[in-house]
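Here the complex is missing a single protein chain, while all its other protein chains stay put.
This part shows chain A:
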Amino acid sequence: MKDTPLSNCERDFLLKAIEEKKTYDYRKMKITFGTDFGCCFVDLGKTRVMAQVSCELVTPKESRPNEGIMFFNIELSPMASPAQSELSVKLNRQLERCLRNSKCIDTESLCVVSGEKVWQIRVDVHMLNHDGNLMDAASIAAITALCHFRRPDYSPEERDPIPLSIYHMPISVSFSFFQQGTYLLVDPCEREERVMDGLLMIAMNKHREICSIQSSGGIMLLKEQVMRCSKIASVKVSEITELISKALENDKKARVPSPLVPVPGVGQVGQGLHNTWGLEEEEDEEEEENDSSGDVVEISDSEEEEVVILHPEKPDKTPTNTGSSSYQRGAATSKKKQKK
């Protein structure tokens, strides 16, 4: 499938609109988590990205028998954008440099038996919707998923899964330049990316250390421009890091650990204890559903879409609204009896 080409009048309009745009703000960012550990969704405006972390025991590389292996895979699926390009190769390489070369994960702690068995941590990032700035969304999703992930801990006494040891959180910030460097935009959307002259990507952590910097598109930048961009990036990165920590904390609270663990070493996630009080079952189920489906942290005040719940048993139905999401309660007795 080929993408529709950009018309000249659209291009002129976009360039004019960029001249009017004064702010260096990110679009509305939302971080949610899935049911299992290591699954993270990031919404940046309309751009949507999902990251999943998984682990496996493998033999280590011969040159580094004491270290675990990190493997990154970015999938620019046809869902995100019908036109396939070499963007996926570029994103893969950038994410690898940002996360692997900066040594943000302690790979020596991933070693189980030196020279024989180490953990291979695999990060799969899926692009669900491409509305610009996939790199930033992917880096946020990847590092958040790594912070969220719990790996099994095999020892004489079996324990709960433990998190990875992460030294710092590198986050990439993208700047796009227009009109030969006259205009600068942070977090370009897809239309703006089409008309930009060049892109500068700076990956930084909250300690103001630059982890990776890349300039592409052939734009020639002055030293002052690069310094200005790095200052803007440090501000943005601290905001985003705060948002990530808040999201992780909210998710931790939502996953109430159960005091009764049926199998040692396995923790229960999301579902509370099976209760036998018939009256409270309905409310508990709603709460469980809301909690275990992940918490949402937003940085702006725009209204959420309303979720309408249909209750066929109850006579009063909530009024219809424009929200396109709907839930139905069937004879859903099987959900309550599930134990993870």
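One rule holds for everything that comes next: contacts are C-beta pairs under 8 Å (C-beta built on N, C-alpha and C of every residue); 3 or more make two chains touch, one makes a residue touch a chain; residues count from 1.
Convention: contacts and distances are computed from a predicted model.
Colleague: I want to check something: the complex is missing a chain, and I'd like its UniProt protein name from "Glyoxylate/hydroxypyruvate/pyruvate reductase 2KGR-like", "Exosome complex component RRP46", "5-taurinomethyluridine-[tRNA] synthase subunit MTO1, mitochondrial" or "AP complex subunit sigma".
Modeller: When "Glyoxylate/hydroxypyruvate/pyruvate reductase 2KGR-like", "Exosome complex component RRP46", "5-taurinomethyluridine-[tRNA] synthase subunit MTO1, mitochondrial" or "AP complex subunit sigma" are compared with UniProt, the left-out chain turns out to be "Exosome complex component RRP46".
Colleague: Would you mind spotting which of A:64, A:122 or A:194 touches the chain that isn't drawn?
Modeller: Only one of A:64, A:122 or A:194 touches the chain omitted from view, namely A:122.
Colleague: Which of A:18, A:42, A:80 or A:98 sits in contact with the chain that's absent?
Modeller: Counting the whole complex, the residue in contact with the absent chain is A:80.
Colleague: Check each of A:130, A:206 or A:236 against the chain that is not shown and name the one that touches it.
Modeller: Considering the complete complex, A:130 is the one touching the chain left out.
Colleague: For chain A, which residues reach the chain that was dropped from this view?
Modeller: Counting over the whole complex, chain A touches the hidden chain at residues 1-2, 34-36, 39, 46, 48, 50, 52, 54, 73, 75, 77-82, 122, 124, 126, 128-131, 285, 289, 308, 310, 320, 322, 324-335, 338.
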